[in-house]
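The other protein chains are all here in position, but one chain of the complex has been omitted.
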Amino acid sequence: MRQLFRNDRMWRAHELKGAYDIVIIGAGVHGLATAYYLGRRYGVRKIALLDKGYLGYGASGRNTAILRSNYRTPEGVRFYNASLKLYEELSAELGWNLLFSQCGHLTLGHTDTAVAGLRVRAETNQLLGVDSRIIYPAEIQKLVPHIDCSDRPRYPIMAALYHPPGGIIRHDAVVWGLARACDRMGIEIHPLTEATGVRVARRRAEAVLTNRGEVAAGTVVNATAGWASTICKMAGVSMPIVTPPLQACVTEPLKPFLDAVIVSASLHVYVNQTGRGELVIGSEIDPYQSYSMKGTLPTLEQMASSALELFPQLHNIRVLRQWAGICDMTPDFAPIIGRCEELDNFHVDVGWGTYGFKAAPAAGRYLAELIATGKVPDIIAAFSPERFRRRRLVGEKAAAAVSH
Amino acid sequence: MSFRIPCPQCGERSVYEFRFGGEYSIRPQPGADEDEWYQYNFVRRNEMGSQTEWWYHRLGCRQWLRAVRETRTNKVIRAYFPDETEQTDRGPGES
Partner (left out) sequence: MAQASPSEGFSFLLNDKPIQAKAGDSIGAAMFRAGVRVFTRSFKHHRPRGLLCVAGNCPNCLMNVDGTPNVRVCTTPARPGMRVAPQNVFPSLEFDVLAASQKFDWLMPVGWYYKTFTRRPVWNAVEPFIRKAAGLGEAPPSIDRFSGEDPDYEQRYVHTEVAVLGGGPSGLTAALEASRQGSRVTLIDEQPQLGGHLRFTPSDAERRRVLAGQVEAAQGVEVLSRAQCFGLYEDGLLGVVQLPRDGGEESLIHVRAERVVVATGVIEAPLLFENNDLVGVMLSSGVERLIGLYGIVPGRRAVIVGDGPRAGRIASLLKDSGVDVAATVRPDQVLSVTGAAQADGVRTAGGKIPCDLVVVCGHLVPNAGLLHQAGGSLDWSDENGAFLPTRLPPHVEAAGQVKGSDLTAAVPSPPAYPDSKRCYACLCEDVTTSDLRTAIREGFDHIETLKRYTTVSMGPCQGRMCQISSIGVCARETGGGMGETGVTTSRPPNPSISLGALAGPRHPPVKRSPLHHEHEALGAVWMNMGQWKRPRYYAPEPDWSEQRIVEREYRAVRERVGVVDVGPLGKIEVRGRDSGKLLDKVYTHRFGSLKAGRVRYAVICDETGTILDDGTISRLADDHYFLTTTTGNLEFVVQWLEWWLVETGWDVHIADVTGGRSSINVAGPKAREVLAELTDIDLETAAFKYMACRRGEVAGAPAVLLRIGFVGEMGWEVHVPADYGVHVWRSVLAAGKEHGILPFGVETQRVLRLEKKHVIVGVDTDALSNPYEADIPWVTKLEKQDFIGKASLGTLQSAAANERLIGFTMLEDGKVPEDGSSVMLDGRPAGRVTSARYSFVNGTAVGLAWVSDELAEEGREIDVRVGGKPARARIQQAAFYDPEGRRLRM
């Protein structure tokens, strides 16, 4: 309660020092979470987080903040479930309400193949203790009175994967809450500080060059989203990443009526209603590479059209703004976490595509463990940078089909 | 996607008429080693800047073309049918 009336600064500005134990490029939720767990669990605090924008400029401020753990592969389920559990307690831990609304998450299947894919997920989820099951139109209609479960749509809903612990969170709050906690531990956050190069010598990333000067580093972490390839190239590290845009839009605020997060893999759209009453409508990735973060008209039209297939009564609701972010996509729709083989002290936490925000606490927690102990925790072993060479790709492609 | 691609056959057309075919790279020769194949199959330049890439004009002349595009602004600098180029670009499947 006291919090309510204290107006302490969330995070302080600092001069950029000449050297840090750890330099994290990217002060989004992943970078912040990594720093947070390094500080909290391992007492490592001489950390600098660098970000070229203001806090939350990148993917962390552009995503549609959906949390869930109903993934397809056992390694995916374990990982994302660990993250979801961490999120559940994170507000209390940070003393900052992240506004996590566990309103439930439905993934709709409109074809035989889609439903079979949902079933694979339901089965794996259940065997691993994640609350997730297949439900049919009658039950879907009860949970979501506004959705069109009739035969009217071109592709009627056949079934849905219902995941009660899933929901939405206030993405900016996660950035702010983690930043505040990091700041309290003396970890330095440097927004508007752009990495322009990495000096490499004798298999080590010795320093990060920035627009505010050079910073020597014991360990360097690339925790960027959208710029993974760009930053890795600075260090001479190659990546199997391509970067397409991902778009979303938001409508004017309405009185609450939609309680769950609705995702349709067949229609390539997802819809949820925020705590402020706005509807967030999102699309799948645009089918080409681009670093342009501008919304486009055809995608806006497609989002509207797909949303109306599910909720035809929304035709007179107005869109207030659209935006785009850029997503680092990997060949198997799973992230890349770990130390890069080219260098001895360069780690990545990248390739998060369209599924990164929900993973931040677990990614940070386990990457921190890897950095602090030098040992790869089992839970992230499958996401190693080496897996492509070794042909051990993760089988998530079917589950991440829509960018939720 | 609302930018346009100047198809060498059809002229300026909305990018919506095309299918993206990935960044242009040269296929390893038969007998290349594992590392070369790994680079070709997985590693991507993912340029933030000028990129040479493939496009298929699926709702137009149905031909493959290559384009040079600035990926930050989506400005297409030029587009050409690979046969027409004077450079010694080697295509995907030369044998």
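Note that the chains are named A and B in the order they appear, and that numbering of residues resets to 1 at the start of each chain.
In this text, contacts are C-beta pairs under 8 Å (C-beta built on N, C-alpha and C of every residue); 3 or more make two chains touch, one makes a residue touch a chain.
All values reported here derive from a predicted model rather than from experimental measurement.
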Contact set of the excluded chain (shown chains only) = A, B
Of A:D21, A:E88, A:D131 or A:E342, the residue that touches the missing chain is A:E88
Where the complex has a chain not shown, which of A:L16, A:L308 or A:V376 is the residue touching it?
-> A:L308
Which residue numbers on subunit B touch the omitted chain?
-> 1-4, 19, 21, 27-28, 30, 32, 34, 37, 40-41, 54, 56, 58, 62-64, 73-74, 82-83, 89-95
Residue list for subunit A contacting the dropped chain reads 1, 3-5, 7-12, 54-57, 61, 74, 88-89, 91-92, 94-97, 99-102, 110-113, 115-120, 122-124, 126-128, 141, 145-150, 152, 154-155, 170, 172-173, 176-177, 191, 251-257, 275-277, 292, 294-297, 300-301, 303-305, 307-309, 311-323, 332, 391-393, 395, 397-398
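Throughout what follows, only the chains that are shown with their structure count from here on.
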Footprint of subunit B on subunit A - complex, ascending | 227, 229-230, 238-243, 286-292, 296-299, 331, 388-389
Interface with subunit A, subunit B side, in the complex: residues 1-2, 14-16, 19-20, 22-23, 38-39, 42-46, 48, 51, 53, 71-74
